[in-house]
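Every protein chain except one is present and positioned as in the full complex.
As written, the chains take the letters A, B and C, and residue 1 is the first residue of each chain.
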Amino acid sequence: MTANLLSVRDLKVSYRVGNGHIDAVDGASFDVPRGSIVGLVGESGCGKTTVARALTRVIADNARITGGQILFDGKDIAAIPERQMNALRWRDIAFIPQSAMNSLDPVYTVEYQLNEVLRRRGGLSAREARMRCESLFEMVGIEKGRLRDYPHQFSGGMRQRVAIALALALNPKLVIADEPVTALDVIVQRQILDQLRELQTMLGISVILVTHDISVVAYICDRTVVMYAGRVAEAGPMAGVLTRPAHPYTMGLRNAFPDLAGAASGTLTPIDGAPPNLAEPPPGCRFAPRCPFSIEVCSTESPPLAEIVPDHRVACHRASEAPVLREIAARTETWLAHA
Amino acid sequence: MHDLALQKPGLVGRMFRSLKLPLSDPFAVFGLAVYATFLLTAIFADAIAPYDPTEILYTPEYELASDLRPGEQGFILGTTSLGRDIFSQIVYGTRSALIIGITAAFMVALIGSVVGLVSGYFGGWVDAVLMRLADIAFGIPFLPFVIVLAAFLEPSIWNVVLAMALVLWRDTGRVIRSQVLTLRSRGYVDAARVCGSSDLKIILRHIAPNILPLSFLYGSIAIGWAILTEASISFLGFGDPQSISWGYMLQDAFASQALAKQAYYWFVPPGICIILVVSAGFFITRGYENLLFPKLGR
Amino acid sequence: MSHLKAVASRTLQLALVLWAVVTILFLMFRLMPGNPMAAYIDPTFTVEQQQALMAQFGLDKPLWEQYFIYLGNLLQGELGQSFRYREPVAERIFALLPNTLILTFSSLFVAYAFGILAGAYLAWRRGSAVENAAIPLVLMTRAMPEFWLGMVLLAVFSFWLGWFPAGGTRPAGADYDSLWALYTSRDFLSYLALPALTLAIYSQGLPLLLMRSNMLDVMKEDFVTMARIKGLSNWTVVVRHAARNALLPVMTSFAIAVGYQLQGNVVVESIFSWPGLGRELVNAVSASDYPLAQGAFLMIAVVVILMNLIADMLYALLDPRISHA
Partner (left out) sequence: MAGTRMRSAVTYSNEPLVSLRSAELHYRVGGALSALRGRSSVVKAVDGVSFDIHRGESVGLLGESGCGKSSIGRLLMKLEDATGGEIVFAGEPISGLRGAALKCYRAKAQLIFQNPFDAVNPRFTIRATLAEPLENAGIPAGEREARIIAALELVRLPQPAQFLDRYPHQLSGGQLQRVVMARALILQPDFVVADEPVSMLDVSVRAGVLNVFRDVRDRLGLTAIYISHDLALVRYVCERTIVMYLGRIMEDGPTEDIVHEPLHPYAKALVAAVPVPHPDQSHDPLPIGRGAPDPRNPPSGCVFRDRCPRAFDRCASEVPQLRQIGTRKVACHLF
C-alpha cells in the first residue's frame, strides 16, 4: 500500500475544436495522500475541472486523455480497459458536482437515485438499500422523511448534502468534489464545508476539492495544487503554499484577494493581463507574460515542477530565489511597474 | 446611429446578413435551390409551359387528347381526362403555390412577430389580451375554418392567405414572445433603459434584430403550411376554379377516376412538387435551427 | 390544493376560449354574405311559406336575439335541425363522432409508438448514415399532403393490388347487431387500415423528431453525465434517465396531436369516404347545410380545446417538478 492513494503523472487532456485542438491540461502532476483533502485551485480555464473529470474518465465527447498516468492505488487507471474502469467508478471514485440541481435526475425521487447506486452498483438488497439510504441521510443531516422528495423540493444547500450522501453511498476511497460550494451563499457554503470535513475525517477517505477560491482551500484543505493555464504551478501542504508561496502566480493571487482579517486600509493588487489562449500557448512558462519576475529563459523554456523544500513543488525558473521574490511581490509597485 | 451606419454595409445588406442564411448546411442549400428553381419556373411559366393549362387539346387527328400517357403525342406528362396538358398545369401550378405560400408566410411572420414583440416586451395587460387572443386562435380548428371561410367568400386563392393571417400567427407569436421575454431579461436591455433609450429604440435596436431569423424560420414553415392548405382546400372543391393549382389538379384527377385508371403520371407529379416545395422550407428551417440552437446538434 | 386551483383556472380560461370560438362561429355563419336559407327555399314557395321557414329556424329575429337563443340552445346541447336531413344535428354528430375518434386514435397510437422508438433510436445513432438518411425522409413525410398520400395508397393497395376496400366502413349491405360488433369485425379493420395508415405515416414525424431532439438535449444534461460517472450501464443511462426525461414533452404532444389530427381528418375522411365528422363538415358546407356544418365545426373545436387542456394537465401530472411543487 502506497502512501498516496492517487498519483497523477504528466496528465494531458486535449479537446478537439474545429480543425485544431486545445490542450486544456498539458502535463499535470500531483499526489493525493490517503486520508487527506487536496485543493485543486485555479482560475476559469486553467484545466482544474478537466483534470477532475479525467480522473473518472467520463469526459466530453470531443475530449481525450492524450498522455500521462493516473495511478490509483498503484494501478494506472488511464490505461485499464473501460470495463475495469467502470467497475471502479463510484465504488472507489465518487464525484460531487458543482450544481446538484442539474446533476440529479428531476423525474426521480432522491431515494430512487440513492437506491439506483446502492442496488445496481453496490449489489445491496432492497432492505439493505433502504437502511443504507436512511443512515446516509442521517450522516449528512437530513431527516429521512425527505427521502421521498424530488430534487427540486430541496434548497440549494440541502441538494448539495444529497449529492454528498450520494457520493458516500458505496464507501469510496476517493471523492472528487468539483466546485461543490461555488453556487451557494457564504453561510451555507461554510456549513457544507464543515460537513464535508467531518465526514472525510470520520470515514478516512481522500477528497479532491476543485475550486477557484483560495479561502475555501485555506479553510478545509490539507494540501493544495495551484494550476495555471493547463499546468501545475505549485503544489504542496496548504499552509506552506499559502504562507510561503514560491510561484509568482500564487504570490500575485495573495495580493489580489481581499482579506477580512487584514487591515482596513490595505490595497488590492491585480495581476495584469489575462491567462493565455490555450489554442496558441506562449512558449516557455505560461505565466511569463504576466510575471513581474520573468527573465529570458522564462519565455523559451518550460520550467519543470521541482521540489524546493520537502513536499513543496514549484514550476518556476527562479524558484530558488523564492524568499526574496516573495518580499518584492508583497509590494504593490512590483505589479504596477510591470503593467 | 450615424457613426454606426457608416462602417457597415447598407440597410439591405445588413438585413440580409442578419437573416443569417444557413449556407453551410447542405440540406438548407438544397432547400434554397428548390425555392430558386420553383421561383424561376413561376416567373417564366409562359415560356416553359408548352400549352395553356386550361386549354382543351386535340390530337393531330382532331380527336380529344384525353387520358394520354406520358410521351404519347409529345405530351411530356400526358393529358387529363378533359384533354389538358399535365406538364403545363404543373408549371402554372408553381405560380399559385408560390404566390399563396409567400404572401401567407409574410403575413404570418409579420403578424406573429409584431404580436410577439409587443406582447413580450410590454407585458402586463397588453400581453394578457394578446395571449388570450392567441389562445382563441389555438382553439379554432384551422382547416375547418378555412373551409367555412372559403365556402362563404368568393372562391379565391386569397382565402387561404386570409385564413392563415387570421389564425396561424398564433404559433409564431408565442414563440417570438418567449424569445423576446428571454431577450428582455438580458442585461444589455436593462442597460439600454438605464442609459435612457426609449422603448421603441430598444425594440428596434436590441430586440428585433435578434428575432429576425426566428421570424424568417417561422415564415418558411408557413410557406409549407399555406401550400398544403391551399392544396387541401382545392382538393375538397373550395378552391378557385379559375386558377390552376396542384391541389386543383389532384382534385381533378381524383374526380376523374385517375386512381382506378392507374394514371400515376397524373396525380403523382403534383404531389411530388408539393413535397419538394414544402420540404424545402423544412430543410431551410432545419439549417436555421442548427444555426440558432446549435445545442441540438446534428 | 393549489393544483386544483390551477387546473380550475386553466379550465375557466379555456371555457372563455370556447365561448369566443362559439361566438366567432355564430358571427361567421350569420354575417357572411348570402341568405343561409337560399339553398333550401324552393322558388315556388310563397312569401308566407318562406317566412314561416325562416321563423322555424329563428332567422327572422334580430341578430343579438338570435345569438342568445343560439347560446341558450348550445348550453342545453341543442345544435338545431339539419336543413338537409331534417333531423337533430346533435344526434347526427354524436353518431359520427366514434368513427372519427377511432380513426384518429388508432392512427396516432401507431404513429406515436413508431415515432418514439424511431426517434430514440436516431438520437442514439446520431451522426450515423442511418440518421443522415432518415431525417430528410421524415421531413418529407411531414411535407406530404395527407390526401395525396391517401390517393397513392388507394391507387396501389386498393385499385391495383386489391388488398383493401376503397372507402366506407363496411361492405355494401352488411349489417351488424351493434356498433361494437361492427367495430370489432374483420371487415371494419380492413376498411380502417388505409385511412389509418395514411394518417399514421403523416403523424409519426412529430413524435419522432421531438423525441430525437429531446433525447439529444437530455443526453447533454449533467445528470446523464453523472449517471455515467456513477458507472451505471449504458442501458440504464439511455433508457431510465435520458429517454424517461425526453418522453415527457412527447407525451403531452400526443394530446395536442389529437386536436391537429381531427382537423386533418377532414380531407382524409373525404378521400376514403369515411363517415366521420370531417367528411360531414365538408358535405354540409358544400350543401349549404349550415346548422350541420356549424355543429360539426363546433364539435371539432370542442375536442381541440379539450385536448389543449388535457395537454396542460398531462404535463403537470407527468413532471414531478410541477406535480410535486
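Keep this in mind: contacts are C-beta pairs under 8 Å (C-beta built on N, C-alpha and C of every residue); 3 or more make two chains touch, one makes a residue touch a chain.
Quick caveat: nothing in here was measured; it's all calculated off a predicted structure.
Engineer: Just one of C:6, C:69 or C:310 touches the chain that is missing; which is it?
Structural biologist: Missing-chain contact among the listed residues: C:6.
Engineer: Among B:26, B:50 or B:209, which one touches the chain that has been omitted from the display?
Structural biologist: B:209
Engineer: For a quick check of understanding: of C:63, C:95, C:130 or C:322, which residue touches the chain that isn't displayed?
Structural biologist: Once the missing chain is taken into account, the touching residue is C:322.
Engineer: Just name the one of A:11, A:104 or A:242 that touches the chain not displayed here.
Structural biologist: Residue touching the absent chain, from the options given: A:242.
Engineer: Applying the definition given at the start, please give the residues of chain A touching the unseen chain.
Structural biologist: On the chain A side, contact with the omitted chain comes from 43-44, 141, 155-158, 185-191, 194, 212-216, 218-219, 238-239, 242-243, 252-261, 264, 267-272, 274-275.
Engineer: Using the touch rule from the top, list residues of chain B that touch the missing partner.
Structural biologist: 1-4, 7, 128, 186-188, 190-198, 201, 205-206, 209-210
As a convention for this text, only the chains that are shown with their structure count from here on.
Engineer: Any chains in contact with both chain A and chain B?
Structural biologist: Correct list: C.
Engineer: Does A-C or B-C have the larger number of C-beta pairs in contact?
Structural biologist: Most C-beta pairs in contact, of the two: B-C.
Engineer: Using mean CA coordinates as chain centres, what's the gap between chain A and chain C in Å?
Structural biologist: Centre-to-centre distance between chain A and chain C: 55 Å.
Engineer: As a quick test, compute the distance in whole Å between the mean CA positions of chain B and chain C.
Structural biologist: 23
Engineer: For chain A, jot down the residues that touch at least 2 other chains.
Structural biologist: none
Engineer: Send over the residues of chain B in touch with two or more other chains.
Structural biologist: Within chain B, no residue contacts more than one other chain.
Engineer: Which positions of chain C touch chain A when the two form their complex?
Structural biologist: It comes out as residues 221-223, 225-233, 236, 240-241, 244-245, 248, 319-321, 324-325.
Engineer: Can you name the residues of chain C that touch chain B in the complex?
Structural biologist: Result: residues 13-14, 16-18, 20-21, 24, 28-29, 32-34, 126-127, 135-136, 139-140, 142-149, 151-152, 154-155, 158-160, 213, 216-217, 220, 259, 262-264, 266-267, 270-271, 278, 281-282, 285-286, 288, 293, 296-297, 300-301, 304-305, 308 of chain C touch chain B.
Engineer: Note which residues of chain B are touching chain C in the complex, please.
Structural biologist: Where chain B meets chain C, its residues are 27, 132, 135-136, 138-145, 147-149, 151-153, 224, 228, 231-232, 235-238, 247, 250, 253-254, 258-260, 262, 264, 267-268, 270-271, 274-279, 281-283, 286, 295-298.
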